[in-house]
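Quick notes on the structure that follows.
Coming up: chain A.
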Amino acid sequence: MTHIFSGASPAGTIDQVFVSAQSFLLSFLPQALVPWASILVRIGVIAALAPAIMMYLTWLERKIIARMQNRFGPDRVGIYGLMQPLSDGLKMLNKEDIVPNGADRLLHLLAPIMAVSPAILLFAVIPFGRNMAAVDLNVGLLYLLAVSSISSYAIFMGGWASRSKFSVLGAARTVAQIISYEVPGVLSVVTVIMITGTLSLVGIVEAQADRWFIATPWGFVGAVIFFLCGVAEVNRTPFDMPEAESELVGGFHTEYSGMKFALWYMAEFLETFAVCAFTTTLFLGGWQGPAVPFWTVTAVSAAMIVTALRLPIAAKAFGVAAMAALTLLFWKDPVPSWIWFLTKTYLLVFVMVWFRGTFPRLRVDQLMGFAWKFLLPLTLINIVAAGVWVWFAFPVGTLLSVTILIAGIWGLVRVNSPEPVSLRRFELAD
Partner candidate 1 sequence: MSAENSVAPAESISRERSASSSGNDARLGQRTTPLGLGVIQGMLITLRQFTGTYPVGRWLLRLLRLDKGDGLVTISYPEVKQQHDERFRYFPFLVYDGTKDNLRCVACRICEQECPPQCIHIVMQKDEKGSPVKAHGRTLPKTFDIDVSICMSCRICVDVCPFDAIEMDNTYEHANYARGREMVMDKDRLLKSNEYFQKIKPSESAVVDARMGAKKAKEDAAAAAAAAPKPAAPGAPEAKV
Partner candidate 2 sequence: MLLPVEELKTTLEQLLPGLTLTVENSVLVVPPAQLTGVARCLKDTERFRLDYLSNLAAIDYPPERIEVIYHLYSMAHKHGPVILKVKLPRENPTVESMVPVWRGAEFQEREAYDLYGVKFDGHPDLRRILMWDEFEGYPMRKDYKHEDQDALDGNPSGSAHA
């Protein structure tokens, strides 16, 4: 019974295009060198992929938020502003790198580097498609949680090293926030480990072949909590207290400029992508997807190319021709696994940018209260619900876990909402 949310589709040729390309490339080398060369190729791909992802994530965020505010967003540099990230990068390169006097120069330099490296390390474990994970660790999940907690050291180091009141305040807030959001983040993942029984990310994705975990009651709540904790760990709205522009001017990266500031920016956006990628992997079925024929993808992209106003005619013609060729080449193949993975991830990135375009910021103590008094107990209840869901058969298990979750949420809201100080009443007097 292929469930709507699953899809063990047969591996088509386009699905394995990257894997076969790599093996074709390596076939020229002598046999002994092949394992080393494949590692080098993967490192090369990640080194090229990460900055590109980061640059076009900034472009995507500025365009989406602009459209939410009824305006265009960058459209001057290149068609549709596609060259904007490049111009930002160049601007950052030739900006003067100011280090406040009295700042600890070594730490001031080390902090952004230490912030970017874990963000890039995370890419090693992301399963982009069927057997397309750079490294298929059998403890992938553990690796993910360990590496993503290094960034709090880097941020505090950056804040402390720049010796300015604003950054010290920002740094102190960061450490408190990241630590208090890691606890519910990790606990929400425990349910996935419990159900699948493996720590390897590829194993988890394969376990979701017939049912994505988000389709289960505990998976839905777990996904929401993991996503929220991810947003908090990346310091994005509504949890962006450490770099709150309105009161701390820039939080921990107030005193950074030039390429160092670009590194902070890169770390934030790479971790945004990583959080969305891991939420997809753990709860949204990774690269699994129903057996949808490949020509739908090429048809949609051809339609978008044709209706694009600003593209010159030649580019439009070339694009449509390419799409037609792809359709003919891979007529009978289903949609490849890496396209499923990228669409789900970028949908989640849209949700994160959507948060940033809508919400104001939570105050520090409310932030902490939300993590410790609301999310943490909810994850424990979630674990119980997952246990019940596994133990009992289909109808009973689901019903029981849903009731446990609803009761838990209602109780927590009741506990967390204090008595109002005095009745708030508005009056229209004359």
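In this section, a contact is a pair of C-beta atoms (placed from the backbone, for glycine too) under 8 Å apart; a residue touches a chain by one contact, two chains touch by 3 or more; residues count from 1.
Basis for inclusion: all candidates are chains of the complex that A comes from, given by their letters.
Treat the numbers as computed from the prediction; the structure is a model and nothing was measured.
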Task = Counting any copy, say which of 1 or 2 touches chain A in this complex.
result = 1
Remark   = As the complex stands, chain A meets candidate 1 at residues 64, 67-72, 75, 220-221, 223-225, 227-228, 307, 351, 354-355, 357-359, 362, 366, 369-370, 374-375, 378, 409, 412-420, 423-428
